[in-house]
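Please see the structure below; I have some questions.
Here the complex is missing a single protein chain, while all its other protein chains stay put.
Naming follows writing order (A and B), and every chain is counted from residue 1.
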Amino acid sequence: MRRALPILAVLAVLLTAMAVANPFFLEPAGFLAFLKRAAPLVILAAGQYFVIVAGEFDLSVGSLVTAEVVIAARLIDGDESATWPVLALLIVVGLLVGLVNGVVTTKLRVPSFIVTLGMLLILSGAIFLWTGGAPRGALSEGFRVFGRGGLGPLPWSVLILLAVGGAVIWLMRADFGRILMATGDNERAAELSGVRVDRVKIFAFMLSGLSAAVTAILLGGFAGVSAQVGQGLEFSAITAVVLGGVVLGGGRGSVPAAMAGAVTLETLFTLLNLYGISGALEFTVQGVIIIAAVAAGAVRLPRKSTPRRGDAHAAS
Amino acid sequence: MDLLTRARRPARSGLAARLHGPTPMVFLALLGLAAAGWALVALDGGQLLTMESVVGIQQRSAALGIVAIGQTLAILAGSLDLSVAYLISLASLVAAETMAGRDGNIGPAVAAVLVLSSLVGLVNGLVITRLRVHAFIATLGVALIIKGIVDHLYDGPAGKVPESFQLLGYSRAGPIPVSAMLWAGVAVAAWFLLSRTRLGYRIYAVGGDEEVARLSGIRTARVILITHVLCSVCAGIAGLLLAARLGAGAPTVGTDGGYDLESIAAVVLGGTALAGGKGGIAGTVGGVLLLAVLDTVFNQLEVDSFVKDVVRGTVIVVAVAVYARRGTRRPA
Partner (left out) sequence: MLSMRGIGKTFLGVRVLSGVDLDVAAGEVHAVVGENGAGKSTLMKIICGVHPPDEGTIEIDGRPVSFGHPLEARRSGIAIIYQEFNLLPERTVAENVFLGREPVRRGLVDRTAMEEATARLLDELGEDSFGPRDVVKRLSVTQQQIVEIVKALSVNARLVVMDEPSAALAEHEVESLYRLIGRLRERGVAVVYISHRLREVFDLADRVTVLKDGSRVTTLPIGEVDPDELIRLMVGRDLGAYFPPRSAGAGEVRLRLRAAGNHKLRDIDLELSAGEIVGIAGLRGSGRSELAKAIFGAEPFTTGEMIPSRPRSVREGVAMGIGLVTEDRKAEGLALHQSVRDNVLLVARAVGAGNRDGVRDLLERVRLSPARQQQQVRYLSGGNQQKVVLVKWMTMAPRVLLFDEPTRGIDVGAKAAIHDLMRELANDGMAIMMISSELPELIGMSDRVVVLRDGRIAGTLPAGASEEAVMRLAAGEVA
């Protein structure tokens, strides 16, 4: 939990700043609207968390989100009755992409950075090939309701977020989560303890794919269909997870902290808008804050000076 | 005599083992691809290795090649740089704006780009070594910072590159474009750095095992810092080259080319380990050429450009899978 402390502090400061800038934020409706906007990234970060804690990367989620939205629009093409079958298909596609990422990473022993980078290229190429550059078709109202509508005052996306949050926290406390952590920490030891390391990692990638599918469903409704809908989301998700104090390399960090990292990132985006920082400079401020927040986490209370090899950098 | 024979004695790995290393493999693959591509294009009624296409391959490779050389240095030191694409855009803008169409400004413009890119590299390096931020996040953050500045200041192409500087982008000596010579120069310089200088040895050491390097008295932070400066300078040079080709600076020239991930892909395709400490320049050159030949074949066959991405992604994953298979016969 120590690692999560800096992010909680940053989050508290940002939330306060937001409340000051816009008192509407303190009202339930305002806060819910914010959560609704944050939900897709938080869910995506939760999925990315599983992969990162297993010691891997998933760079393919951004283009996977785009692919899912484009597929949905094209297949539904405004037809209400197609909504549920397509939703099911999206989930299957997400799981399948995760499965391929996981199998290539574990069975062919290719670094996941490369595998998922390849998957990113393949997915974006395939989507454009299929659509000819501009997405066609339209989503149905039944599809959009997840990203836009709500159950009474509660937006669906917030409810889904709560469900996903509950599920991932439960999953990390269950045997699978504990085994996943141990595998990310020391793969060899896990293997010699009877853990099916490959299977565990493949499952982590599939969870990431699944979260991308859910994110796509929410974003499709919320932001609409475009070929840019998932652009850069992989970096945002990884950044969010790292902001939450999860260590790239595996075995350390908690899933609530990763999700808090995503909320922080989203708060930051909102805040920059509120303070009227021009669209472009927003990126600059974002970059500075990400570096500062991660640096603040790195300069943690020196408990015992145990510099881990390559903690400071080393990519995979 | 005994001493010398021993010193000269080839390593036990020998030539046979060397031929199986990733670097020769990427060149073999390059030859194979060129042959297959030639056959395919010939069947299609065209010719792959025309003067035009060879020049095209070289020009296409040059910018990516230069960035990938810099990226190789960073990756060998166990780091990586995701900020190169935005830096390239910024560099092209700074170059074109400073030149403002006047020959006399070329010198100051080049100097400005080099200073600017060194500074960016310095920031990357300092954030990684001093603030102990993972390179992935650090350079991503710097990339965002540059993106914000570029997007804030520019909406579209800006500045003007004088004719004389545009020669860098287009002129050639025989079949060899000047840009390819520039690339070759950067590659040779980097190869020399890695194989003949202390800094080069230290880059391998830091990437191989930072703790070992530190305990051997190597100032690891400094080495990482220098590789990042060099990597950024390479990106700056690529920015100059692209400005020369476009005749102006463009805020999206770096990201449109996908130079960040593409350069990492080329390095890895060349057999350099993403974890650092293993690999080299020759492999990267092969990797870049492989991607360029692939591009050319597709262009000649007039295949939809999006297929390229699909094939490219597959090629990269398959190549690394093959290296992984050969590298670890059976973990003991």
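Here, contacts are C-beta pairs under 8 Å (C-beta built on N, C-alpha and C of every residue); 3 or more make two chains touch, one makes a residue touch a chain.
Values in this document were obtained by computation on a predicted structure and should not be read as measured data.
Chemist: Among the chains in view, which touch the chain not shown?
Modeler: Result: the unshown chain touches A, B.
Chemist: Among B:86, B:204 or B:323, which one touches the chain that has been omitted from the display?
Modeler: B:204
Chemist: Out of A:181, A:229, A:243 or A:293, which residue would touch the omitted chain in the full complex?
Modeler: Result: among the candidates, A:181 touches the missing chain.
Chemist: Go through chain B and note every residue touching the omitted chain.
Modeler: Residue positions of chain B that touch the missing chain: 2-4, 6-7, 9-13, 196-198, 200-202, 204-205, 208-209, 211-218, 277-278.
Chemist: Need a quick check: the contact residues on chain A for the chain that isn't drawn.
Modeler: Considering the whole complex, chain A reaches the absent chain at 175, 178-179, 181-183, 185-186, 188-196, 251-252, 302-306.
One rule holds in what follows: only the chains that are shown with their structure count from here on.
Chemist: Need the CA-centroid distance for the pair chain A / chain B, whole Å please.
Modeler: Once rounded, the distance between the two centres reads 30 Å.
Chemist: What residues of chain B sit close enough to touch chain A in their complex?
Modeler: By the definition above, chain B touches chain A via 75, 78-80, 127-129, 131-138, 140-152, 209-211, 224, 261, 264-265, 268, 274-276, 304, 306-310, 312-314, 316-317, 320-321, 324-325, 328.
Chemist: If you look only at chain A, which of its residues touch chain B in the complex?
Modeler: 59, 104, 108-111, 113-115, 117-122, 124-126, 128-129, 235, 238-239, 242, 248, 278-288, 290-291, 294-295, 298-299, 307, 309-316
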